[in-house]
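What you see is the complex with one protein chain gone and the rest in place.
Coming up: subunit A.
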C-alpha cells in the first residue's frame, strides 16, 4: 500500500476495515515503553507492531527513515515542542529500505543530541557479517535477523523494562558500556565480542548470539519437522546468495563468523 503522508502505517479507515489491533492514541504513559518501528514493508510493519504490542509496548510504525526523522523532529533543527511527549524508548528499523537505509537512519539518530541515547535495533533478512558489524560499530544496540520472532522482541522488551525502571525522570539512558557479549558454549571463541542486549537472568531465552542451528538450546524441545524445515539447513543458499552487498574476502560466510541473533524455536 502506498504511503499516505501520515505517521501511522495504515490510514484510519484501512485499519478500521481491516480491524487490526487498536489505533487509539491516549497520552503516553510515562511508564510505558514506546517503540518507533520503521519498515517499508506493510506486512512486516503489521507483524512487528503486533509483536511489540503483545509485549506491552506502545508502538508508532512508520514506513520510511524520513518519516521516522519527521516523527522524532530530527529533520528540522528547531527543538520540537512535542519532544517531551514523544519519549521514544526504542527505535527498531529495517535495514533495506528505499531512499534512506536503516543504517543511514541509525547514523542520523546517533548524530542527534536529543535521540542519540535511544537504543536502535536493526532488522534484516540478510545475515551479512560486515553489515552487522557496521551497524553495531555505528552504535546499534542489536541486530535481529528477519523474520522476527516473539522471543526476539521479548528479549528486547526485558532489557528495556529493566533500563526504564532504573532511570530517573525522563531520561531513557543506556549504560555507557554495555557488557560484552556472553558467547554460548557452542560458539567459536574467534568471534569478536560485541555489545548487545543481554537477557535478564530470569529470561528463559538463550543468549542472542549462537553459531549452531536452532536446536542448540538444551532447554528447547527436540527438533520437530517444523523446525527442520526452517533450520539453517535450508537457508545457506539464502545467506550466500544474499552476500551480494559485500565483495571482500572477509565477507565469505565462514561458519565461524556467522552469527544469527536468533532464539531457537518458539517462545
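One rule holds for everything that comes next: contacts are C-beta pairs under 8 Å (C-beta built on N, C-alpha and C of every residue); 3 or more make two chains touch, one makes a residue touch a chain; residues count from 1.
Everything below uses one rule, namely that contacts and distances are computed from a predicted model.
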Study note, to complete from the structure: UniProt lists the protein of the undisplayed chain, choosing from "Superoxide dismutase", "Golgin subfamily A member 7/ERF4 domain-containing protein", "NADH-ubiquinone oxidoreductase chain 5" or "Histidine-containing phosphotransfer protein", as "Histidine-containing phosphotransfer protein"
Revision key, fill the gap. Considering the complete complex, of A:38, A:51 or A:72, the missing chain is touched by A:51
Point to revise | Touch criterion as defined above, residue of A:96, A:132 or A:160 at the omitted chain | key: A:96
Exercise for review: Against the chain that's been left off, what residues of subunit A make contact? List them.
Suggested key: 1, 18-21, 41-44, 46-47, 50-51, 54, 96, 98, 125, 146-147, 149-150, 221, 224-227, 229-230, 234, 237-238, 241-242, 244, 265-267
